[in-house]
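Here's a structure for you.
As you look at this complex, bear in mind that one protein chain is not there, while each of the others sits in place.
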Amino acid sequence: MAKDPINTSQRSVVVKLVVGTVFMFGFSFALVPLYDVMCDALGIGKIRAATDELTTATVNESHTLTVEFVTTTTKQLDWSFYPLVKSLKAQTSQTYVVNFVAKNNTAKTMTVQAIPSVTPVQGVLQKNPQK
Amino acid sequence: MVSLFRVLGASVLFLPALVIAQINMPRGVTPVSHEIYDLHMMVFWIVVAILAVVYGVVIYTLVNHRKSKDAVAATFSENTTVEIIWTIIPLLIITAILVPSIRVLIHMDDFDAAELTVKVTGHQWKWQYEYLEHGVGFFSNLSTPVAQMVGVDKKNEWYLLEVDKPLVLPTNRKVRFVLTSNDVIHSWWVPELGIKRDAVPGYVYEGWARIEEPGTYRGQCAELCGVGHGFMPVVVEAVDPQAFDVWIRKLASTVPSVASDQGWTLPTAMERGAVLYDQHCAVCHKIDGSGMPPTFPALTNSSIATSTDVNRHVDLVLHGVPHTAMQAYAPQFDNEELAAIITYERNAWGHNTGDLVLPSQIQAQRR
Partner (left out) sequence: MADESNLHTSTTSVGARMISFIVHWTMTTNHKDIGTLYMCAALFNMFVGGLLALAIRAELFIPGLQIVNPNFYNTLTTMHGLIMLFGVLMPVAAGFANWQIPMMIGAPDMALPRINNMAFWLMPFATVMLVSAMFMDGGGPNFGWTMYAPLSTTYGPPSTDFMIFAIHMLGISSIMGAINIITTIWTMRAPGMTWLKLPMFVWTWLVTAFILLAIMPVLAGAVTMMLFDRNFGTSFFDAAGGGDPLLFQNLLWFFGHPEVYVLALPAFGVISEIIPTFSRKPLFGYRSMVVATVLIGFLSGVVWAHHMFTSGMPYGAQLYFMLASMLIAVPTGMKVFNWVATMFRGSLSFETPMLFAIAFVIMFTFAGCTGVMLAVAPADFQYHDSYFVVAHFHYVLVNSLLFAFFGAVYYWYPKWFGRMYNEGLGQWHFWLSFISANVLFFPQHFLGLAGMPRRIPDYAISFTDLNMISSVGAFVFGFTQLLFAYNLVVSVRRGQKASAQVWEGAKGLEWTLSSPPPYHSFQTPPKIG
């Protein structure tokens, strides 16, 4: 049976298809880091891409950008997290440092993580100069 | 017999056309909503034209090329010219639709400075609005009574589309909305403002609107977010800018009610607590307190509601339970409301602990 030409070619087709299937399963897990890679490459939603772009943007006139800082915390943990500055008018080609306060209001140690998110994405890429 | 059925079947398709005049996408009151409406109508008419042509050919064929009319079948099965034509024409139609669409997309992504920024946070199951420049905010809850939902009372005109505190906005000012969520993905949709944006936990997303006419504009949450998804409407009150300035100043200067225990009796607390519980807690814990364990624990005969440790009960309602659906309700209600709810839970369903939780107790346990 194994020498039967149809079965041999069938076996090779089946093997290739199974390998392809397993590859696609691995692909979906690979999408997790790939997702970050793609976001960085396209400059979507990640602060890291933003800071790279800001230093290399070419601007002819001086424009002011109003940047607002907002935090959202879960009320289930007793901690405070807020920016010291609510908004600032940033001039182009200048760097600004904004400080945030993170305060643990309990007597116990707690581990928390703050996730940054920036909007709008295009504003970050300086495609449209802002008023 | 067959032809009668055919007519009936076809007419059913067109009867609703009579209703179209009343039920279409609203043209709305913002530049974006106008543009979306115009785009929608343009594509609609293109679609009508395409269907008229295709259906015309089909009906002609069905009537004339029947075996019962002794039609003899042709033998052709190819015609390259025709096939090229009916590939090119759809491509042209698509281009015709794309050009105005791109213009509207660009306009929607207008990030010029806005005159007012509102942070919209989706919660299960209400919206929270904060006027960022003014440092004030509030929660906006559905105000339709449960009695209307279960058929005890007659439904009012704005059934399921009314809230206790609407979002007040100025007309003719560019308003920027910054959206996020406290728990699951929600979506903030007001058709007449032409705006729908998902509220995603851990993300901030934005939209904008310039409302051109004063009025009340209603919308609903547009992303399944759990049990109360259909019960978290959006109500926007657009007023002229002067009225808005007065209103926002008044809101910013409102002192939150101090914890006052005066006149706070068990009957008062129970009466208020019953209404508030039905409105805000029963959605998960059920009107009879039986909940839906294990996700939504039963309150009836639970140790939390019946043991002598009242503080534990208060703490749980104020600050929630991490990693569960039990929210922290401290920011959403004032001291009297929370005292009423917790008193109700401790005395209803046969618990009868006799405990009266005081507003000052609530204040003391706030962080």
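For reference, chains read A and B in written order, and residue numbers begin at 1 within each chain.
Keep in mind that, in the parts below, a contact is a pair of C-beta atoms (placed from the backbone, for glycine too) under 8 Å apart; a residue touches a chain by one contact, two chains touch by 3 or more.
This one's a predicted model, so the numbers in the text were calculated from it and none came from an experiment.
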TODO: With the full complex in mind, choose from B:Ile94, B:Ala252, B:Val321 or B:Ala364 the residue touching the hidden chain.
DONE: B:Ile94
Task: Residue in contact with the excluded chain [from B:Val283, B:Leu318 or B:Leu356] - done: B:Val283
Task: Those residues of subunit A which, in the complete complex, touch the missing chain - done: 6, 9-10, 13-14, 17-18, 20-22, 24-25, 27-29, 31-32, 35, 42, 44-45, 74, 113, 115, 119, 121-122
Task: Residues of subunit B in contact with the chain not shown - done: 2, 5, 8-9, 12-13, 16, 19-20, 23-26, 35-36, 39-40, 43-44, 47, 50-51, 54-55, 57-58, 61-62, 65-68, 71-79, 82-83, 86-87, 90-91, 94, 97-98, 101-102, 104-106, 108-109, 148-151, 155, 157-161, 183-185, 187, 189, 191, 194-198, 200-203, 205, 219-231, 283, 292-295, 323, 325
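Simple rule for what comes next: only the chains that are shown with their structure count from here on.
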Open item on the list: From the mean C-alpha coordinate of subunit A to that of subunit B, what's the distance rounded to whole Å?
Closed with: 27
Task: Contacting residues of subunit A [partner subunit B, same complex] - done: 45, 66, 68, 70, 72, 74-78, 86-87, 105, 115, 117-120, 122-123, 128, 130-131
Task: Of subunit B, residues touching subunit A in the complex - done: 109, 111-113, 117, 119, 121, 132-133, 135, 178, 180, 182, 202-206, 319-322, 327-328, 330-331, 367
